[in-house]
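Every protein chain of the complex appears in place save one, which is left out.
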Amino acid sequence: MSRPYWSVSRRRFLQSTGLGAVAVTGLVNAPVVSRAQAAAVKVGVLHPVSGALSYSGQQGRLGATMAIDEINAAGGIKALGGAKIEAVLGDAQSTPEGGNAEVEKMNSAEVAAIVGGYASAICLAASQTAARYDLPYIIDVGVVDSIVTRGLKNTFRFGPGFGVIAKTALDNLVSINDQAGKVAKTAVIVHEDSAFGSGLAKLLNAQLPDRGFQVLATIPHPTPTRDFNNVVLQIKAQNPDLVIPANYYNEYVLLARTMQQQHVRPKGIYSVLGGAASSYKFVKEFPEAAQYIMDCNHWFDPKNPKAIELKKKVEGKGEFFTYEVYMNYSCVLLLADALERAASADRAKITAALESSTFAGHVMPYGPTKFVNGQNQGAAPVNTQVLGNDIQVILPAAFASAKPVFPMPPA
Amino acid sequence: MLSPAILVPAVLNGLMTGAVYALIALGLTLIYGVLHIINFAHGALLTAAMFAAFFAYKVLGLDPYLAATPLTVLFFGLGYALQRFVIGPAGHGDDRNILLVTLGLAIVIENALLVAFRGDTRTINLPYAFDVIEVGTAFLAVPRVVAFAVVILVTLALWLFMRLTDTGKAIRAVAKEKFGAELSGIDVGHIYAVTFGLGTACVAVAACLLIPSYYVNPTAGNAFVLIAFTIVVLGGMGSVAGALIAGLFVGVVESLSGLYLGESLGQIGIFVMFILVLLLRPSGLFGERA
Partner (left out) sequence: MKAFMPIAVVVALLAAVPFVTASNVVLNFLVVALLTALVGQGWNLLGGYGGQYSFGHAAFFGTGAYATAILQVRYGVNAWLGFAVGIAAGAAVGAVIGGLSFRSGLKGSYFALVTLAFAEVLRIVASVAPITGAGVGTLIKLDLRPEALQFQSRVPFYWIILGLVAVSLVIMRMIEDSRFGAYLVALRENEDAAGALGVNTTLVKLAAMTVSAAIAAAGGCFYAQYFLFIDAGIAYGPWISIAALLAPIVGGAGTVFGPLLGALVVKTLGEATKLVAVDAPGLDLVIYGCVLILIVAFAPSGIAGLLRKAWQRITAPKSLQPEQSHG
């Protein structure tokens, strides 16, 4: 997409005359940096840190800023003469309009790239706006497939999308069930009714029967839901072998607690992108309700020492090591690698560097990076289970730290 | 779906959920009935009270049912002060302006909580939170049964207060005829503040009843606001008994329509019923003409 004719690209002009990168016009003026010190590379860090999604947004921001601090402490971007990364923080206020406005400001502040978004709706709007300026945008979490099917050259998603997640979840479910002697035949899906839950439920509904499972009921619920007693009543009435939840943290907590209260104990709780099923916070606060719950979700590589070190650091700060943290952390590392290889803060060069990236220095179980149409091909979720007071990876075998316990032992 | 094994527990669930809704609506209906303002800050005040109940347990070790008493007094004072020193003066007695002031308050309170306590969801784990009473096929969670009982008691107490005490009569007088009340020597500004305080106190009790089973974060209270408004109108604005009955009714409707239509579409049951009642009987079930 070319720039509109009336936008004079003074930045290019100044760079070509060797005055270094200087921010121009817009409402935010950056100070002129002397040539003695390599000019900082600005990176937009966009998250919904206020509003309904504030917790996830703040965790995402934490992961991104920790990565930036680490890179700077290790000497910045070497290919740019040790240039430090300067974070331009943005609050999307949990709405697409908020995200959109922040992208405009970040563009005006001459960021080289943007990382973040978190929620699919925000990611869609923000990456689209960034595309107007050929501004590379790395999606941290947003899972809807439409994010990478719009044909936008600037958008890169490091983590997996719906389609991959649903497929992996089903493959792993079949595998676990087979290993246990095919004890599970029926399932009830409980999902939240917005983009993530509905989209996932649709895929699961379509594919579960083909894999030999009968879906007894699909129960959607709004976010927020004030009470799960009736949902649990329905689950009880259907008496499924498996309960498959797909919802956010708060609702998951209420659901799990209500199931415990009502003595509903299926053969397995197999969550897909569960809000709390693979959350250290949940395990710490509800150890009994959390036992044996399985999840197919974003997770770090437990065999990667860098990941373990990051976990210690984050927990040392008194925070929980949630997926928003390490996914954003990895996205920033991915970007830094692209900056090194592009040896430039030029957007087009960064985009090209990302397109050809084979980055493997992240903390996710994805292997080397490879983007096709903006989607990282190696990205996939893993299966976890709460065993003891810890969350273990049970599949795939390459990253597993424990064997699945299925069916759930009696209470 | 029609089997009694499901229907009966669903109705019981609805009654218990509805009781808490009723208490929240009770606060709102008092405020509307007397001050004639729609209090947009009600949800945020509920959230604040839930945080207070949470910290009373975490920091002081106070069981929520014990914390209810000091918190009720505290939040009565907060409500009184808000009406006396913020809403009253800033609103200039104009409905539109008062609306905006309560809206502004809602934004301030919710975000002050976010700044102070961050966005994390907090919960408490009480030893009796998972105890259940078995009634036929239904497992009734103890905290919810307690909540039901407390709401009935509080409603009764409030109703008696309004009927028998001088302040209660003054409140009813101001609600019915403000100028006349003023002429008979009632300090209307004070009564307004007392009413707002009572409304906020209701929310404090509701928070203590919710916290054993629910969670709290800066936006937690908002989920209850719309349904509270619905109950206020259904029960008749200003009617204490109306709020209770409408609350229980709405709880049961929500429960049953959730069963038949699914939890998402089922939410429609409440609003459709609300619309129908208003179209057919605009003053609500027990209310007086608007």
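Think of it as A and B in the order they're written, each chain with its own count starting at 1.
Quick note on the criterion: a contact is a pair of C-beta atoms (placed from the backbone, for glycine too) under 8 Å apart; a residue touches a chain by one contact, two chains touch by 3 or more.
Everything quoted here is computed from the prediction, not taken from an experiment.
In the full assembly, the chain not pictured is in contact with A, B, by the touch criterion defined above. Shown as candidates are A:83, A:152 or A:255; the residue that touches the absent chain is A:152.
Only one of B:38, B:126 or B:188 touches the absent chain when the whole complex is considered: B:38. When you scan A:128, A:297, A:351 or A:369 for touch with the missing chain, the hit is A:128. Taking the complete complex into account, residues 32, 36, 38, 86, 89-92, 94, 96-97, 99-101, 103-108, 110-112, 114-115, 119, 218, 226, 229-230, 233, 237, 262, 264-265, 267-268, 271-272, 274-275, 278-280, 282-283, 290 of subunit B touch the chain not shown. Touch with the hidden chain on the side of subunit A covers residues 1-2, 4, 6-8, 25-27, 49-50, 54, 57-58, 89, 91, 95-97, 100-101, 104-105, 107-108, 121, 124-125, 128, 131-132, 144, 146, 150-152, 192-199, 220, 222.
In the analysis below, only the chains that are shown with their structure count from here on.
Separation between the centroids of subunit A and subunit B, computed from CA atoms only, is 37 Å.
Across the complex, subunit B is touched by residues 49-58, 193, 219-222, 224-227, 229-231, 233-234, 237, 249-250, 253-254, 257, 260-263, 281, 285-286 of subunit A. For subunit B in complex with subunit A, the residues that touch the partner chain are 3, 5-6, 9-10, 13, 17, 111, 114, 118-121, 123, 125, 129-130, 132, 139, 141, 213-215, 217-220, 223-224, 255, 258-259, 262-265, 267.
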